[in-house]
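Heads up, one of the protein chains got dropped from this complex, but the rest are sitting where they should.
Chains here go by letter, A, B and C, matching the order in which they are written, and residues are numbered from 1 within each.
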Amino acid sequence: MTPINYYLGLGALLFAIGTVGVLIRRNLIVVFMSIELMLNAVNLTFIALGRAMGSADGQVIVFFVMIVAGVEAAVGLGIILAAFRNRLTVNADEFNLLRW
Amino acid sequence: MPLGIFAFFATLAVISALGVILQRSPVHSLLALIVTLLCVAALMIGLDALAVGLLQAIVYVGAIVVLFLFVIWLLNLERDPEESGRLGIKLLAAVGAAALVGELTAFLTRTHMSQQTVNSDYGSMAQLAGLIFGNYLIAFEVTSLLLLVAVVGVVAVARRWPSPRLANRPPTLSAKPQT
Amino acid sequence: MLIDLIISAIKAIFVVLLVLNLSAVLLWFERKGSALIQDRIGANRAGLFGIGRRLGLPNLGIINTFIADPLKIFTKEDFVPDRADKFLYTLAPFLALFPVLISFAPIPFGDRLIVGSHQIELVVCPLTAGILYILAALGLGVYGAALGGWASNNRWALLGSVRASAQLISYELTMGLSIIAVVMVYGTLDLQEICRAQSGTWFGWLPKWGIVYQPLGFLLLLVAGIAESRRIPFDLPEGESELVAGYFTEYSGGKQAAFMLADFAEIVLVSALISTLFFGGWQVPYLQSDGFHLPGGTWLPLSNPVVALLGFVAFGIKVVFFCWLQILIRWTLPRFRYDQLMTLGWKGLLPLGLVNLMVTAVAIVAVGGSV
Partner (left out) sequence: MQALGPLILSWRSVLAPGIVALTAVVTMLVGSGLSEDESESVGWIALTGLVAAAIASLAASGDHIVTFGGSLIIDDYTAFFYLLIPVCSAVVVLFSFDYVAALGLPATEYYALLLFATTGMMLMAGAGDLIVMFLGLETMSISAYVMAAMAQRDPKSSEAGLKYFLLGAFSTGFLLYGIALLYGATGSIKLEAVAQMVRKHSIALSPFVLLGLGLILVGFGFKVAAAPFHVWTPDAYEGAPTSVTALMAVGIKLGAFAGFIRVLLIYLAPLHAQWSGVLWALAALSMTVGNLAALAQENIKRMLAYSAIAHAGYILVGMTAGRSEVGPALLYYLLGYAFANLGAFAVLVAVEQAQQSGTKLDDLSGLARNHPMLAAAMALFMLSLMGMPPLAGFVGKFYIFSVALESRYVWLVIIATLNSVVSAYYYARVIVAMYMREGAERQAQTRQPTLLFALAVAALATVIIGLLPHPYISASSAAYASAEQVLRPATAALQTK
């Protein structure tokens, strides 16, 4: 049996990779994918912790998180699409109308 | 889940996660994301969360990532250009990554968790349904609101308004010629 | 332990071979069937040194379909278009074929078989969440079509990909809804359990099959299933007359064969699902684990291997029948327009599926529990 710690560690590592992706990438779509990666790492953490305690609450929470992720994906991609129509780019650096 | 199988999926998940953030082509990133998601699903199943692991595959891989693919097609994204400089952000990312890796070591060293034995119906659809329609009823109802928000929101933001009334309108109030 | 492993491996190989062979048979069905409908002779080339002709047998095109064509297709040049995404181009056919093949795992093809001290469930992988597994595998199937067209770097192929993926995820909803209604009726996600629950009869003669509970669900699954396998009248992703072959236009040789196999395997999958969920799967009317119990009260005792074999044959007949039905539909109906396809999916089938679900739920509550 694999100790739960390993799962938690993997979750933390994936979360870190997602965070780094958000910070270093300029392509908005890839940035958004990195955010999905972070959410997934959290999902894995929830499941692992739930398993450690033998409670199914963690799984139910993951169920809700998935719905949130789906909603975020739909709305977020819609917003990216709207932004693209106005500026014809998905490079984060070129969204610079608003700045002081 | 035996350690060997865990190691396999975990390694694959990390490699493909790195693939998501390091590859230049969005479609390749997407493919790497799919692999990561499936690995995570497999690990979930390894943690006795069969239903949720499969739902992960259905919802994420079968629906959410396809949305990404559509948008990539729609925007006709090719390979990203090589990224230049921006040392500040990269430094920040490095610091953030270091902090998170510190957290990781904290996990691996300072916690002691073992898997408890669970009933055979642990993670079954019936058990989940019992919880969702019991303790988590309100949360479940709120998710239906969230889905409505998604439907309305996407229509509001992504639909091209066909009406001439709007087409003739200047983009902002201040852009109107001052008569 | 080892013996279990061997049994599992045998079951898996058996099912995969069965599906692949059935796909080849379907190709022949398709040729002969279309010919029948269009009043032609159909495949009749490539006899074996003229032996059949000399014996006065009609040339049914069997060698043509089963030996000559595969030989031809696998020996063709494996062509990769210039500026294609080589990696994804190579990967896509496997992404198309693999999910379809693995989705047969939880579908039972027979009842228990008792060999010595071993009780063998005639299903590759008995899963308590089998239906979710199938839906997940079908969800993966989108990527073969989607990435194949994209990687070819051909605009018609990409158009086929876009159409295919939009169509697949749209009709997956209807498919899911109709399956969920069945799940609610039987109260389980395990396909073997669902099959078992369909044994017995009403009034002594009407087999207790799912179709009786879920007639609308059956129709929805049939339509959505045909759409999932991208066949006429929903074949817009391939649309021979407009897109050449849709997302696999650029493919040749073995890779093209993989795409075509995936398509036929998907037909088999849809048929297997329909038979399992609505027509009792391996259930033979009046046959129980100890033999036939005919309506008149006569009992025809049979031994376990015979019962298992009969079940397997019954399942095979049902699957082949629904494959045949799909081929019949394919050669009878014209193609939809794409907006009609989407309208049918979202404004026709989806609301119907929801209504079906609602009615089922209310009925279950009224009766007081699932079957």
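Observations on the model:
By definition in this document, a contact is a pair of C-beta atoms (placed from the backbone, for glycine too) under 8 Å apart; a residue touches a chain by one contact, two chains touch by 3 or more.
Values in this document were obtained by computation on a predicted structure and should not be read as measured data.
By the touch rule given at the top, the unshown chain touches A, B in the complete complex. In the full complex, subunit A touches the omitted chain through residues 8, 15, 18-19, 22, 28, 31-32, 35, 38-39, 41-42, 45-46, 49-50, 52-53, 55, 57-58, 61, 64-65, 68, 71-72, 75-76, 78-80, 82-83, 85-87, 92, 95, 97-100. Mapped onto subunit B, the footprint of the missing chain covers residues 103, 106-107, 110-111, 134-139, 142-143, 145-146, 148-150, 152-157, 160-161, 163, 165-166, 169-174, 176, 178.
Everything below uses one rule, namely that only the chains that are shown with their structure count from here on.
If you sketch which chains touch which, the chains link end to end in a single open path, with no loop closing it. Centre-to-centre, using mean CA coordinates, subunit A is 35 Å away from subunit C. Chain centres here are Cα averages; for subunit B and subunit C they lie 31 Å apart. The geometric centre of subunit A is 4 Å away from that of subunit B, both derived from CA atoms.
Each of the following residues of subunit B touches two or more other chains: 51, 55, 63, 70.
Of all residues in subunit B, only 25, 27-28, 31, 34, 41, 50-51, 54-55, 57-58, 61-63, 66, 69-70, 73, 124-125 touch subunit C in the complex they form. For subunit A in complex with subunit B, the touching residues are 1-10, 12-21, 23-27, 29-30, 32-34, 36-37, 40-41, 43-44, 47-48, 50-54, 56-57, 59-60, 62-64, 66-71, 73-75, 77-82, 84-85, 90.
For subunit C in complex with subunit B, the residues that touch the partner chain are 85, 87-88, 127-129, 132-133, 135-136, 138-140, 142-143, 146-147, 150, 158, 161-162, 165-166, 169, 172, 189.
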